[in-house]
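Sharing a structure here in structure tokens format.
Every protein chain except one is present and positioned as in the full complex.
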Amino acid sequence: MPPHPDRLLGIDPATRALARELYRAVADAPIISPHGHVSAEMLAGNRPFGDPAELFVTPDHYVTRLLHSSGVQLDQLGLGESGAAPGAGSPPREIWRTLCVNWHLFAGTPVRYWLTDSLARVFDLTLTPSADTADELYDRVSELLAHPDFRPTELLARFGVELLATTDDPADSLEHHRRLASIAGLPTRVIPTLRADAYMDPGAPDWRQRLEVLSNVSGEDCGTYRGLLEAIRVRRRGFAEHGATATDCGVADAWATSLSDPQAQALHRQGLDGSISPEGARAYRRNMLFQFGLMAADDGLVMQLHAGVIRNHHTPTFARFGADTGHDLPAATAYTEPLRELLNHVGTSPTFRIVLFTVDETAFSRDIAPLAGFYPSVYAGAPWWFLDAPAAVRRYREAVTETAGFYKTSGFIDDTRALCSIPSRHDMSRRLDARYLAELVVDHQLSEAEAQTVARALVSSIPRAAFRLPGS
Amino acid sequence: MPPHPDRLLGIDPATRALARELYRAVADAPIISPHGHVSAEMLAGNRPFGDPAELFVTPDHYVTRLLHSSGVQLDQLGLGESGAAPGAGSPPREIWRTLCVNWHLFAGTPVRYWLTDSLARVFDLTLTPSADTADELYDRVSELLAHPDFRPTELLARFGVELLATTDDPADSLEHHRRLASIAGLPTRVIPTLRADAYMDPGAPDWRQRLEVLSNVSGEDCGTYRGLLEAIRVRRRGFAEHGATATDCGVADAWATSLSDPQAQALHRQGLDGSISPEGARAYRRNMLFQFGLMAADDGLVMQLHAGVIRNHHTPTFARFGADTGHDLPAATAYTEPLRELLNHVGTSPTFRIVLFTVDETAFSRDIAPLAGFYPSVYAGAPWWFLDAPAAVRRYREAVTETAGFYKTSGFIDDTRALCSIPSRHDMSRRLDARYLAELVVDHQLSEAEAQTVARALVSSIPRAAFRLPGS
Partner (left out) sequence: MPPHPDRLLGIDPATRALARELYRAVADAPIISPHGHVSAEMLAGNRPFGDPAELFVTPDHYVTRLLHSSGVQLDQLGLGESGAAPGAGSPPREIWRTLCVNWHLFAGTPVRYWLTDSLARVFDLTLTPSADTADELYDRVSELLAHPDFRPTELLARFGVELLATTDDPADSLEHHRRLASIAGLPTRVIPTLRADAYMDPGAPDWRQRLEVLSNVSGEDCGTYRGLLEAIRVRRRGFAEHGATATDCGVADAWATSLSDPQAQALHRQGLDGSISPEGARAYRRNMLFQFGLMAADDGLVMQLHAGVIRNHHTPTFARFGADTGHDLPAATAYTEPLRELLNHVGTSPTFRIVLFTVDETAFSRDIAPLAGFYPSVYAGAPWWFLDAPAAVRRYREAVTETAGFYKTSGFIDDTRALCSIPSRHDMSRRLDARYLAELVVDHQLSEAEAQTVARALVSSIPRAAFRLPGS
């Protein structure tokens, strides 16, 4: 069954009719994707995708975690021993079949929505996945994937992706970005985003080794705290030269509290010699977040903050299957006190900008909207991860708008590594915003003309301005 | 006025029409009640209920607390000195009148809904309670209660209750369950549930005495920590032999953190000699929760966890009227970090299963749904206590479904000691789920056929599977 043209536009007929109009005006607008996890290497290589399982199942922890939660083993889904190639355990056709057989588990979830939408939109397939249809779907998708039109950059072009930001380690040479920039006629501009999480935690086992790599790439000696800061500054400049307008940062909590140089240097040394305590590592990390804020106020790269995730909750799964395998879980999250010191330093600086994301939705009306409603530097990030789903998105708009309006929000962020879901995700957001705006109009809180203006701004000027993108 | 056939089915006409259909298909399905507080002794005795006050007011803290909050004294409602018989203070007719006179206080509450629905459904009474109608209602209910059709097991049969789980102390001999099991032709299967809360807290004044009783019943010496664990294991086996498929556990917080045997034994001894500190008692309790989890992974009894209640908030009321008198109150509640150690041990064990309940609704989207969306052992429990009401139930479905779907939820739990409210509560849940599903269909997120499948599963296969009930 093809996706219904009115999906997500609401249940009240008058609202739906108006939402449909608002949606139509933005349905085909170019896609701006200022934050996501598509790999620059994949785009630069532009090889065809291998098979439906590799495309839709194995690398997508939204998909694998719910199957796992219902008793499917992760190795049945192509996840292997940490470091093993995806798909090592089961043949791709079987992986795909496992998804189809368990299709009912996804009822009411956004994964169901995205997969259905992507199959129809990208592959023109409207069969409902099931044991009966698994093989036919597998064959049809496989056949299309072999066609040159279905290579990564061709797909991005077809999707109307005007700009795509990747997420990259500071030690990344950015060679793939250079290659992409050199391709004439590529309709999608691909820019990097610096994400330096791995350098914030001197308690991590690979910290020392990462510092060495970064020293080499940056030409700064990361053996000292000052050297590490300098190396990151160097790489920020390098990223900006390659088009980056933003950094990203994922931390367990949002505390950004400064240390003196000698304090930080002492902890740095303890990190290098392996003697650092968990408390020391935490203090070091919180100071790094503070320093990143100062750097952002200095160079104007927009700081994205994704705080409040408990990573790798189930140690045995982490040991066997590695990170990003579905057991990163939300923590109760606050921003107002944790960011106080940083915002007292740079919160009203015109150069500084920070976009706040949360997986604890209580923070939307309590922390994020009030901060964005006073500080010129603070923007309310789009609903993230567990909250990037129809009902949660509606709650987000209701929680944020009354305090911060529309113009201090970030615009939609797809945050995905699943390339084929990009248009489906942006389309979902456009539909939900159209519905929200239509409800305000029908309830006589907003004029229809202004709703149209806002709907258009939400997919163009708002994300451009929030992320300081070219053309804003 | 009789309850409207379309009550709770929503305000949008198209949604309501579809919800009506979905509801009708499950309205008369047998009731499965895997968790509640109806007394096995009452069922085994099967004596008629005394009077309307005993049936609807005095033992129901949902009712008494709201009257109390508006200035009615608890002794006016039949609550007596701790240990005194219910109804000691006021004649039942006066108690009933107090409820009727204050009927307006319950506008917009589920108590109003359940009482109205039960009066109509069970007693065919549709008069609105008020000062004017109090006596007529009292007389009519009293008259019916004297009829054999209104004895407890006859009512359960009439309600279509196929299975009913009680909640029982490990020291319970289960004689009433044996007697119930021996009654030929009883259409309701009644099974016990082991709830060992009282043995977890070595700081409680009656702990030592309880251990003695449990030692006698189990044949294990609870004078030691290992002995207590063994006694509980023995009783779990005994309960399972009597049909139990689950345990329950109510704790102030969900922390389940292990102690070494010597640590636990030292605290056990301090509990016995009265020297234990509050911190020690807490550590002991948290280790017991961990141990109960290991036992569950061992014997396969489903572990229900009801965490986050501050018990007996008002000491003077507790001293005079005892526990369960309306001042148990919600605490801010987390599950993700507190259960980490336990889930790292047994979270992916196929034997282990845990159902999480909360009275802090922020935990639904932040903790419970994400845990249930990864761990095969974790289920999202139905809305509980303060949250078992129409708007809260809708929030629950919206908060949980997008992350965990329908098939990792528990199905409805009535959690009640008010026998006559059982069909009304299950009926409310069926109506609300029909409404929620209808909204997904009208918004084109779910097909009508799948909504029908889910609606049926929610009252049959889903609770059966979650609680490992016979026939699942």
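Note that the chains are named A and B in the order they appear, and that numbering of residues resets to 1 at the start of each chain.
Throughout what follows, contacts are C-beta pairs under 8 Å (C-beta built on N, C-alpha and C of every residue); 3 or more make two chains touch, one makes a residue touch a chain.
Since we're looking at a predicted model, the values are computed, not measured.
Engineer: Please identify which residue in A:15, A:33 or A:245 touches the non-displayed chain.
Structural biologist: A:15
Engineer: Of B:146, B:310, B:323 or B:449, which residue touches the hidden chain?
Structural biologist: The missing chain is touched by B:310.
Engineer: I'm checking contacts with the chain that's been left out. Which of A:347, A:381, A:411 or A:463 qualifies?
Structural biologist: Counting the whole complex, the residue in contact with the absent chain is A:347.
Engineer: On chain B, what residues meet the omitted chain?
Structural biologist: These residues of chain B touch the chain that is not shown: 1, 3-4, 6-13, 65-66, 68-71, 104-110, 113, 310, 313-317, 326-327, 329-332, 359-362, 386-387, 389-392, 395.
Engineer: What is the set of chain A residues that contact the non-displayed chain in the whole complex?
Structural biologist: Looking at chain A, the ones touching the missing chain are residues 12, 14-15, 334, 336-337, 340, 343-344, 347-348, 350, 362, 365-367, 369-376, 378, 398-399, 401-408, 439-440, 442-447, 450, 453-454.
We take it that only the chains that are shown with their structure count from here on.
Engineer: List the centre-to-centre spacing of chain A and chain B in whole Å, with centres computed as mean CA coordinates.
Structural biologist: 40
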